[in-house]
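Scroll down for the structure; my scribbles are underneath it.
This part shows subunit A:
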Amino acid sequence: MESITGLILAKYNYWMYISLMMVGLYAMIAKNNLVKKIIGMNILQTAIILFYISIGAKKGATIPIIMHSEGHGHEAVHAVQYINPLPHVLMLTAIVVSVATLGVALALAIRLYARFGTLEEDEINDQVREAP
Partner candidate 1 sequence: MHEIVSIRPLLAVIASLAVTPILLSARSPNVREGWTFAAGAVKLGIVLSMLPAVLGGNVFCFALTEVIPGIRLAFRVDAMGMLFALVASTLWIVTSAYSIGYMRGLDEHSQTRYFCFFAIALSATIGAAFAANLVTLYMFYEILSFATYPLVTHHQDEEAKISGRKYLFFIVGGSVVLVLPAMIICHMKAGTLDFAPQGFLAGHVTQGLATALLLLFVFGLAKAALMPMHSWLPAAMVAPTPVSALLHAVAVVKVGAFSVARVLTGVFGVDLLAQYGLGTLLAVLASITILVASFIALSQDGLKRRLAFSTIGQLSYILLGVALLTPKGITGGLVHIAMHAFGKITLFFCAGAIFVAAGIKNISEMKGLGRRMPITMGAFFIGSLSVIGLPPGGGFISKWFLALGALESHELAFLCVLLFSSFLNAAYFLPIAYNAFFANPPDDAKDAGIQEAPPWCVAPLAFTAMASVWLFFNPWPFLDLARLAAAQVTGG
Partner candidate 2 sequence: MLVHATLDFPGWGDPNAPAHLHVAPEYLEQAYEKTATPNVVTAVLADYRSYDTMFETAVVFSAGLACFFLLRVQSRKKEEEEEEDRYFRHLATDMVIRIRTPSMHVPDSPYLQQLDPYWTPRSLIVRAACRVLTPFIQLFALYVVAHGHHSPGGGFQGGVILGASLILVALSHDLRTSMKMTPEKLMGVLSPAGVLIYAGVGALCVAAGHNFLDYGALAEWLGTAPEAARSLGILFVEVGVAVCVMATMIIIYANLSSAGGHKQGL
């Protein structure tokens, strides 16, 4: 019991990202409304961002901006003092990608609404079936 609690506590970020991913996937697959699906998609993407940031986290370290002063800027930098910057870099890119995808998805949703007058997938499907 102790070990399981420990396991849960030690990796709770990872459990969270999995549950967020599941929420996102559920919304994308089970929801009928297109905007809901898009929200689900974004939640899925942010879950992965959460995962990456969790990789980068380091106990007892500080943000990855090197302390320096003009006079003596060349003392050795110890990596252990700073949080891993690479996942942050990657996730900046991923956030940008997600907002770009969001923009395109919403644009498509608006187009569909203009054409079908609804955002519910089943209603659109019905219309398609009636007038192919």
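The rule we apply is simple: a residue touches a chain if its C-beta (ideal position, glycine included) is under 8 Å from a C-beta of that chain, and two chains touch if they have at least 3 such contacts; residues count from 1.
The candidate set was assembled so that all candidates are chains of the complex that A comes from, given by their letters.
In this text the structure is predicted, and so the values were computed from the model without any measurement.
Peer 1: My understanding is that every option belongs to the complex but just one is in contact with subunit A. Which one, out of 1 or 2?
Peer 2: 2
Peer 1: For the complex, give me every residue of subunit A touching candidate 2.
Peer 2: 7, 10-15, 18, 21, 54-61, 63-68, 73-74, 76-80, 82, 84-90, 92-93, 96-97, 99-101, 103-104, 106-108, 110-111, 114
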